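Note that this complex is displayed minus one protein chain, with the remaining chains in position.
Labels run A, B and C following the written order; every chain starts at residue 1.
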């Protein structure tokens, strides 16, 4: 049984708590939060103990799951690493890349496992896509198309603290891109605008954008991101190569069809991102647990986190300069 | 060049005239009709000559295409056969099966080719389905599902002269069934009603029905037929066997999708049967022409016409008696 | 909090135990089984107490969930009713309809709630279909098509004890039919065979069948059932009326598409019935709990259980006699 402490008892923390309680070989032992009452409530719901944050790192646990607010992540990662605990950390480690790199250095020094919460890799259809690509069924990759559009604009305060669309939203697809292609971009160019909410533009950010990337292999990539649609949460990935094309398709939320007159009305997409990707959280956690048990597993680690962050930084520079930006990345 | 005379210058006759003019190795030489003016108009449109019906059979032609009214078919078939002309005849040869059998006897005596206008066999998707079944991909057949629903109720005078839903509409699917399965039914049971138009019931006919059949192989079949839907022309065939299932699917009339709110509105089905199956007429004619040229071809012939008619007769008896009816059919 | 005892710690019992533990307002207090060790194991997994079956009915609980073997159901239903407990019972109450009716009489006398495990009503797409029909969007119903095909033949011992395909498998769709149409059949006719496994025929049963039914409204219905396909679990429902058609569609198990050459390879259906309908078990339980809390809810009750059973009995007679069977059912 892998014993966990959870830091952060908010929305995502509660989701992790439920998944930990469902997992047959993981246990939620402690819950900490900057608000002790919130920690206590969540802990009691799952038979765990509330704990002060500073006591987490000395508690009798195997792993720390960090789901607190972004600015706290790097510090908790370092303290967990120094305490020799395995770490599952929501992205990002820190919005400031040098700060994130220092935290990763501490993790490497300590030699503890670190998984970053890029859970979309664990989506069943995306994972099947990865297998198709890795199996060579598409030949050499040539064109990649990714769509990443959330239904509803988050609060402007969220946007303000988010690091910008590239670092907050598109970063998940930068990670998926590197993972699916087993390749790295050498150039990125982004066009964007505040088309959904002018206040986003006043913050120097965009809510709608298209990033194009050239990969080291020569493959060409386009990723569109939107903060608000009029039709639900839209996530779609398509890879085309010399011998075929594979697609992780848009997903309807149900399977009803109504034929009337000249039309066929089908159920549309999921109403929000959580409905669409919720199963990925359990799958990600399960992989992390199996890794703790010694099974060789593949999950997004510290290197992946930094790679995606470097791409997001370059993409942000491209938005600011309106010019393509070259990238010189290396996998460690 | 295969030289044709066309008898019948109505709606279907005009469609055949156009296809004959498009075919590079067929020519429309003569057009006859009970209304000479109508024959003259259609003939002039395609550079053909009008001709009296009684002169068709002695004209300098290779083949007669019979698209006149149903009660005239058997007589024209016999006269064409006696004249040694090849025959393409719209279904049925005659609503009275013994009368149709006499006409077929004349055809056989003369040894001329006869093709019956069961054109759905030439639909590209149905033909691909036939290949899948014949190739053994489904294993042994177990369940067949056919849907045959036209959008709009024909005029009640049409219904009255039609021989009933089984002989007029469902008969196409009885033919498809025997052709797709390379098998024959041993039992048929039909339930039906006049659900769309009560006047159909007063004629002793039905406008909505479900036929179930047991094939000699043991496979079970259901065919639903409707004279009127609220959503376009619906034709669909599905065959399931021990190793798989294949389906010739419903077809949208265009490929537009509109996502709004929680819905996805796609284009619906074709608005009527002709829009859906029009290409089958040219494909059927082309096959007939290739047969005339000596190529070995497969098309619905006199035997197929009689088999489908015997099934339709038995299905009609089942509707009348409300009991299953046994069939003892043989391919000749 | 609604307190439950579970009788039956097998496969379906374990699924109910998990759902009870997930439900925020239900608690699994006791687990009983004919095999006390099995009860103890399952109980310990969810923090419940093992209990002897005979003690269930006097325990401090609100409801009994009966998931034991079929021949025990009627007896447990009666004892739970006499003890004043609410009852959730897996179908059927008893394969012998008079015996089931006696148990229902006891339930009615006691005035306790009884829900029968026809969980497919709680499938999100089927439920949306019900809303479409009830909202009048289809006009008057005319044709219903149901497909119910499980992937893998169950063990022959299961078949032998099952009461036959109509009572074991198709019965779920007889219930769905009455529920979706808010109507009852007046006639049923079934053709069937042992196409997948000859031993099924030796038991006097069928593994492949087509039932046709005429509803009191005049609507016509076809239900095909198969015990084994070569392509996964196939469940599909379609209702067509004077103004439109609605379909709860086949569901792919994932959303990957691979385009190569002239083909598009999509993920197929779910590999078995449980993968397809597992969410309906929680949804059904939740409805039952809300009913216990006093909320007006709609679920399959004793009357529904008996109606479906009468239809299944008549369908079985039709298979035996090879004739249509009339039905005179009434909702109570």
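Going forward, a residue touches a chain if its C-beta (ideal position, glycine included) is under 8 Å from a C-beta of that chain, and two chains touch if they have at least 3 such contacts.
Keep in mind that this is a model prediction, so the values were computed, not measured.
Asker: Of A:124, A:220 or A:283, which sits in contact with the chain we cannot see?
Answerer: Only one of A:124, A:220 or A:283 touches the chain omitted from view, namely A:220.
Asker: Given that one chain is not shown, which residue among C:239, C:269, C:285 or C:302 touches it?
Answerer: Touches the omitted chain: C:269.
Asker: Kindly state which of the options A:68, A:150, A:229 or A:316 is in contact with the chain not pictured.
Answerer: Only one of A:68, A:150, A:229 or A:316 touches the chain omitted from view, namely A:229.
Asker: Which subunit B residues touch the hidden chain?
Answerer: Here the touching residues of subunit B are 22, 124-125, 128-129, 132, 137, 243-251, 254-261, 267.
Asker: Where does subunit A touch the missing chain, residue by residue?
Answerer: 138-140, 142-143, 145, 147, 149, 187, 189, 191-193, 195-196, 208-210, 212, 214, 218-222, 224, 226, 228-231, 234, 240-245, 322-324
Asker: Touching residues of subunit C against the unshown chain: what are they?
Answerer: Subunit C touches the missing chain through residues 230-232, 234, 252-253, 259-269, 271.
The rule we apply is simple: only the chains that are shown with their structure count from here on.
Asker: In steps of 5 degrees, what rotation angle do you get fitting subunit A onto subunit C on the CA atoms?
Answerer: The best-fit rotation has an angle of 180 degrees.
Asker: Of all the chains, which has the CA centre nearest the overall CA centre?
Answerer: Chain C is the most central one.
Asker: Centre to centre, using CA atoms, which chain is the farthest one from subunit A?
Answerer: The most remote chain is B.
Asker: If you average the Cα atoms of subunit A and of subunit B to get two centres, how far apart are those centres in Å?
Answerer: A distance of 57 Å separates the two centres.
Asker: Could you please state the distance in Å, as a whole number, between where the Cα atoms of subunit B are centred and where those of subunit C are centred?
Answerer: Comparing mean C-alpha positions, subunit C is 42 Å from subunit B.
Asker: Give me the residues of subunit B that touch two or more other chains.
Answerer: As it turns out, subunit B has residues touching two or more other chains at 230-231.
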